[in-house]
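One chain of protein is taken out of this complex; the other chains stay put.
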Amino acid sequence: MAGGRPAGSAIEMEGAMRTLPSSGRPSGTGWQSRGPLFGRNYGLSPGSRLLPPRCQENADPQKMAFLLRKQWTLYSVSPLYKFSSADLKDYARMLGVFIAAEKQKGLAVDVDGELGIKVAMSGLPELRGSEQDPAAVLVQLSLRSSVSPKNSEEKLIWSGWFCCVAGDDLLENLPENFTCLPLFLVNGAESYTAIVGSWFQKTFDCCFRRLAISPLNLTWMAAMWTGCKVDKNTAATELLFSVPHLPQPLDISYAIHPEDAKALWDTVQKTPGEITQEEVDVFMECLYSHFHRHFKIHLSATKLVKVSTGIASAHCDGIIKFLQSQYLIGVLMLLTELAISQIQ
Amino acid sequence: MDEVIVEYIRRTVLKIPRDEIMAVLQKWGFLSEAQLQTINFRQTKEGISHSVAQLCEESSADLKQAALLDIIYNHIYPNKRVWSVYHMNKTGEETDFFDFRDFKKKFRRQIQSALINVTINFREYEDNAIWIRIAWGTPYTKPNQYKTSYVVYHSQTPYVFISASVLRSNLPLLCQAMVVASNYHDIHEMELRSHCLNSLKDIVFKRYSQNFQTNYPLQERNVLTENVDLRINDENRSEKERIYRLNQESFGNGPQPKLDFAQYKLETMFKSDPKWDVLEKKEPFRCLVKFSSPHLLESLKSLAPAGLADAPLSPLLTCIPQKARNYFKIREKKSLHPGSFVSP
């Protein structure tokens, strides 16, 4: 008979260990990569994150425009073996061949009939945190026009991009020949995602996993994004809670006027340069208690499933929408962090 | 003209669940029993609809018949539409004898004086309910049978249930016609809306079981007597019984009217625990809260017993049936009791 955490309790702990890799260490879930264990911690208190940076110069807003206002499904990707950003054209060709072969086998969705799928791969050097991060890679599938193959009228049917923003912790210990692009975002049919994913997995020996976002991380997003300064009329800060296990399920949408939400956050957030867990807790507590005062319902006992603000919206199933290009890098930084903690 | 009508009938039949098509057609009464026997109900719905269309064409179904079928369909399946409730006011006390023919004449005249291109059909049901179907056109085009509004009016009451669906611009005309035809003075929209027409009727006609004090001994319930093992002691038994009793008082004993949602616009002050040292604004904290559920009131009723809310539940939620509304605007009450709310 053993005590709190040693071998005798392996059954209980295993479950916890497998799904919450950091639960064995005292520095908290999801961001132990910023804790003292990795040596570098930016002088942050445990359980803190840096304030999201705001890009002053909009790096070519047109290029970024295609990322905005689209729904992206998130995956975490383990490091790619022998991937070179110089060979993108070759990879695109190989992937095209693979897709055509899959369609022949009848495994692919054949809504498109005999039209061919054109694959394009390009680099997105703007989407990175620092020079150390590898440049982002964009994969696009387009439908060839039936009129004439030379006709450049192609319909974009699927987009996916790999990126890494401030992935320093993973990059540090990376062996040679590996490229770290831990975050993968997809917009398009699930069937194509499966094909492209399996090609990458076969070719670069990596592993894709759906990236879910816990309610705890959603509260971080709510707090961080509410605090971001936005110029024009922006959307409300909306929190969506779900109570599924009742005889009749209930959804509660709680939207706060963005100025009022920001005013509240500004009085809560006191530590210069960083956001602490405690500040996020107080912010959420304030919102919960205001709600409780009116409705007598404990929102903290329900499940937070979606957060929408003026700069982005995130759903717990791992779906994100970017609404402002200024804070794109900041949001990607947070998502990269979540992806990395899922890989480790 | 004929093909349009026949196609319309066919599409209406397609909406009906397969097992119930026969019963609906019998209610309609346009096709004879002999004709109905010739339809093969074992084929797909698509096939059945074509068979019916064929028979209707042979029997020269006209617009009136097609409209009647649509009314019958909507009468049996009213929950496919969203209904809003309107209330009419009379100046005098006299209750005129309701003359259906007179009503129809006035209604038609009022609408057609503004817009000639409409199809208007009436049907009276046993419970004094008059169903009116209006298919709208424009000054330059014929009525579009697929763009319909429905009005349900109980002639002995001042309440009108309208399902406008598209073309809300015709709503004022519709309301005016109702007022004139029914000899009332004016009409205004109540803040009450739902898919379930019967529940809306229950609420405004006060046909649901309302709050009442119960002095019945608690043995009548079987809620808390499942646990017979005396070695397990529920310390909170009396608390649970208190919650149950309060719930019964707030919601009543019987089944709740079925509503889909309730929306609250909050413009109250933000008050928080002084220990947090946060926002102390003089202006209201603006929020919009929306509760949604397949059966909202039952869902709210189950919150306190599930430990997700305090009992008694907030009057803002329990007053929904009495106040007959599901849109609220809540402002701070300027009284001696902070924390009390007034809803206009």
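Chains: A and B, in written order; residue numbering restarts at 1 for each.
As a convention for this text, contacts are C-beta pairs under 8 Å (C-beta built on N, C-alpha and C of every residue); 3 or more make two chains touch, one makes a residue touch a chain.
In the analysis below, contacts and distances are computed from a predicted model.
The complex appears with one chain absent; UniProt names that chain "Centromere protein M" among the candidates "Sjogren syndrome/scleroderma autoantigen 1", "Tubulin--tyrosine ligase-like protein 9", "Centromere protein M" or "Cysteine desulfurase". Set against the missing chain, the residues A:68, A:157 or A:301 yield one that touches it, A:301. Only one of B:174, B:259, B:308 or B:324 touches the absent chain when the whole complex is considered: B:308.
Considering A:85, A:122 or A:214, the position touching the chain not shown turns out to be A:214 (whole complex).
Where subunit B meets the chain that is not shown, the touching residues are 227, 229, 231-236, 238-239, 305-308. Take subunit A: the residues that touch the chain left off the picture are 1-6, 9, 11-13, 15-16, 19-20, 22-29, 46-47, 212-216, 219, 245, 277, 281, 284, 298, 300-304, 316.
The working rule: only the chains that are shown with their structure count from here on.
Note: centroid distance subunit A to subunit B, computed from Cα atoms, is 41 Å. Residue ranges of subunit B in contact with subunit A, taken from their complex: 264, 266, 268, 270-273, 276-281, 283, 285-296, 298-300, 302-303, 306-310, 312-314, 316-317, 330, 339, 341.
The part of subunit A that touches subunit B in the complex is made up of residues 236, 243, 245-257, 260, 263-264, 267-268, 282, 285-286, 289-291, 293-298, 301-302.
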